[in-house]
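Provided herewith is a single structure, encoded as structure tokens, for subsequent inquiry.
With one protein chain held back, the other chains of the complex are shown just where they sit.
A and B are the chain letters, set down in written order, and residue numbers restart from 1 in every chain.
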Amino acid sequence: MWRKPGNSISRIDVNLKTRWYTLTITLILVLGLALLSGCAKKEEVEKPKKEGPVKGGTFIHPLYADPTSLDPPHVQESEGYRVAVMIFDGLVDYDPKTLEVKAELAEKWEVSDDATVWTFKIKKGVKFHNGKEVKAEDFKKCWERACAKETASEVAYILAPIKGYDEMQEGKAKELSGVKVIDDYTLKVTLKYPFPEFLKTLGHPVASVYPVEEAEKAVKEKKVWETPVGTGPFKFVSWKHKQEVVLERNPDYWDKEPYLDKIRFRVFADENTAFLEYKAGKLHDAMIPTGQYKTTKADPKLGPQVITGPELALYYYGFNMEKGIFADDKNLRLAIIYGTNKRAIVDTVMGGIPAPATGIVPRGVPGFKPDQVDWDYDIDKAKDFYSKSSKPSEITLTYNTSEGHQKIAEAAQAGYKEAGLNVKLVNIEWGTYLDRLAKGEYPFYRLGWIADYPSMDNFLYPLFHSSEKGNNNFCFYENKEVDKLLEDARKETNAGKRQEIYAEAERKILEDAPLVPIYFYSYARVVQPEVKNYKWNGMGLVNFDEIWLSK
Amino acid sequence: MAQQELEVIEGMDVAEKKVAITPTREIWKRFRRHRMGMAGLIIVFLIVVVAMLAPFIAPYDPLEVKFEDSLKSPSLKHPFGTDLLGRDVLSRIIYGSRVSIQVGVIAVAISLIIGLILGLVAGFFGSWIDVIIMRLVDITYAFPFLLFAIAIMTILGPGFINVFIAIGIINWAWFARVVRGSVLSAREQEYVLAARALGASSTRIMFKHIMPNIVAPVIVGAALNSGYAILAEAALSFLGIGVQPPDPSWGLMLSDARSYISNAPWMTLYPGLAISITVLGFILLGNGIRDAIDPRLKI
Partner (left out) sequence: MARFIIKRLSQFLPVIIGITFITFMLLYLVPGDPARIVAGRNATPEMLKAIRHDLGLDLPWYQQYFNYLWKLIHGDFGNSYRFRRPVIDILLDDAPKTARLAFMAIVIETIIGILAGVISAVKKYSFWDTLITLAALAGTSIPIYWLGIMLQYFFGLKLGLLPISGYGGFSYMILPSIALASSSTALVALMTRSSFLEVYQQDFVTTARAKGLPERRVIFVHVLRNAMIPVITVIGLDLASLMGGAILTETVFSWPGIGSTIFQAILMRDVPVVLGGTLFLAIVFVVINFIVDIFYALFDPRIRLEA
């Protein structure tokens, strides 16, 4: 860093004879250092030498932040999520390819016609990593811990449909009244309202099962539970904060035993360094930094190692529909919408990785409807709408501080300029940003939404239902018709019909133009050739339990 | 605390060594002979000229986005290449000098003013005022500089002016200490004692007799501190909490360039060189002025 001025050149003249050895010593030291560096231990990824599925090896995977927590009620970001799903199992899981729900610890389930009462049969003989058998009671206790006021879980809202959730959150109840243990292997769950997609929410780590007493003991003694115990394909070994999390194969796994001996999740402070490490052969997979996608793809060695696919997330610029210059000025909103050069953002800034958004619900979500809107960059339309609007001389776009958001904003700004719109950029760091956003202080702002679970509901209800205003609905959008549709959809038990209602709601929302959908996320990763059967899904999860390493 | 005693070590008790202010011409003559100092002066002069004439010498508009020119390597058309959004790196560096020069001047002026006032007050009035100000200096020194600046930036929010303020606020302590040291020793000089005995007012003594003694270390310190202030701005912008884009700042350009180090190294190379050369210029200039004013002055 910078420091205070120090003493520097002196001016006293002294005559001295040459002493070559002083120089020699320096040289030796410098050389010594260089040699030491040359001898540096190289830590290459292990490469077993057989063909076909083969057991063994350690998979080294980068995380781009230290997991905030591995305690299920506190697993809130994708990094922790990815680790947690390997340690914990829930009643259901998502299929790695289709993202449809599949059974995990649930043997089978039944649902009442109105989708409010769910009965789960739990697999017998499944054991926790500590040897204890999983019973229905464990699920009840885990969910109750997640919903309890004292736990202050960041993700308990996922269990909000369950009856008794509100009482638990308010600290008025000790038990979830909606969860009943019928016998050791039967669990009956009653919801507050009909919710056919309830099953999907249960794939989230917050709904997974673990020996609750271990968690409670740890929290009591050390404030946090950092030695997670679950039923998953991998067992927890160690967690060195901001360095790595290590998991090892669970030999007693109830399902197919994984091939990998171990997974090392190495924590990186930034994606560029991790990518360099991958190129040096020290990681089995890595995210390609946006700027390097095209060159990586074209690289003869790295090109074939690239994998891409859709991710269930939307990047958008939102308007405040309640106050500020955009609130009652649809023409101005449309001017911005047509002035947003999505194509340039996607192709240049994002290196061609994501797809320009065609609606709110991204592709990959079951029920996705393509081409909900046709809002391509159109300077003439933008100018036209602007001339019909209140014509503010300056519009401010606010975004949270990050190199990526900044580049997108700069590119968007260039597009607006071409369309005659004078847009000023302001970046605010996240802590302040979130708070002011919730207070509705920004008329025009950036946000992204990543699916909690693969469902259209998860994109439409939290972002646009009027009850979520200032909570997730930062557009402060309110439309009675849309509210009604979203509520109706939640009650509809027929999946096809339900998706139609959601699509209808999506169209209605877009007609009001409360946001500029910019792009649907995609992942772009590189995977070493010796890694077999690697799948990265749209939820940002990896099937470590099915991967093997060959030579 | 520690710093007071250390003045002896770092030789900050300037006036004790009886700085005689040589006439300006004499100083200039000595400075001209100082090769490194001259080099520093030329560098700083050139950068100031570049900053002032930026609109005339920059080949392109530094903010002009041209998607089709994204990440072009250096060529005759774009001597330093282009960045992700197709903006000309050379033009951005030329405009970026404005941010750096302004930080070097304004941020240092802020710390100088705060430091000068508090240093004078502490040194001249002594007693409890001195104790309080010096404790404040100690506290400021005990804060890790960069973290302090980050905290201030999060309060003020990113932006051009706020960077000046943040850097100005964290750097004042150095000036306060040097000024106080000079005042303390000047106070004991015979002519000051004489002026006092003749009933001159405190303010008069301060400005007539003590100020000249402070000028030398302050000028040198300002030149050196400018270099460090420029580094500080670049660091804050690199961390994303400094100057607001799209204002071209060298630190911001470096942070933009990180993702492209392997396919567009020019984006990293040139802004880094620009920072280093500018900072070097200020440091050489500072050293040169010091040697010219008083070779024994150790700052």
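What we mean here is this: contacts are C-beta pairs under 8 Å (C-beta built on N, C-alpha and C of every residue); 3 or more make two chains touch, one makes a residue touch a chain.
What you see is a predicted model, and the numbers here were worked out from it, not measured in a lab.
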### Task
Sort through B:Leu53, B:Ile113, B:Ala151 or B:Val215 and give me the one touching the missing partner chain.
B:Ala151
### Query
So which of A:Lys97, A:Lys172, A:Lys217 or A:His241 would be touching the chain we can't see?
A:His241
### Task
With the full complex in mind, choose from A:Trp109, A:Tyr157 or A:Tyr399 the residue touching the hidden chain.
A:Tyr157
## Note on the structure
Considering the complete complex, of A:Asn130, A:Ser177, A:Asn422 or A:Asn471, the missing chain is touched by A:Asn471
### Query
For chain B, which residues touch the unseen chain?
1-2, 5-6, 9-10, 36, 135-136, 138-139, 141-147, 150-152, 154-155, 157, 227, 231, 234-235, 238-239, 251, 254, 258, 261-262, 265, 268, 272, 275-280, 283-284, 298
### Message
Please output the residues of chain A touching the missing chain, sorted low to high.
### Response
1, 3, 6-14, 16-19, 22-23, 25-26, 29-30, 33, 36-38, 40-41, 43, 66, 68-69, 74, 76, 149, 152, 154-155, 157, 169-170, 222-224, 226, 241-243, 266-270, 273-274, 276-277, 279-280, 282, 429-436, 438, 462, 471-472
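Note that only the chains that are shown with their structure count from here on.
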### Message
Centroid from C-alpha atoms only, then distance chain A to chain B, rounded to Å. What do you get?
### Response
43
### Message
Under the stated contact criterion, what part of chain B meets chain A in this complex?
### Response
10-11, 36, 64-65, 67, 70, 84-86, 145-146, 154, 157-158, 174, 220-221, 224-225, 227-229, 231-232, 235, 240-241, 244-246, 255-256, 258-264, 283, 286-287, 291, 295, 298-299
### Task
Mind listing the chain A positions that touch chain B in their complex?
1-9, 11, 270-272, 276, 289-292, 295, 344, 347-349, 401-403, 406-407, 409-411, 413-414, 425-429, 431-432
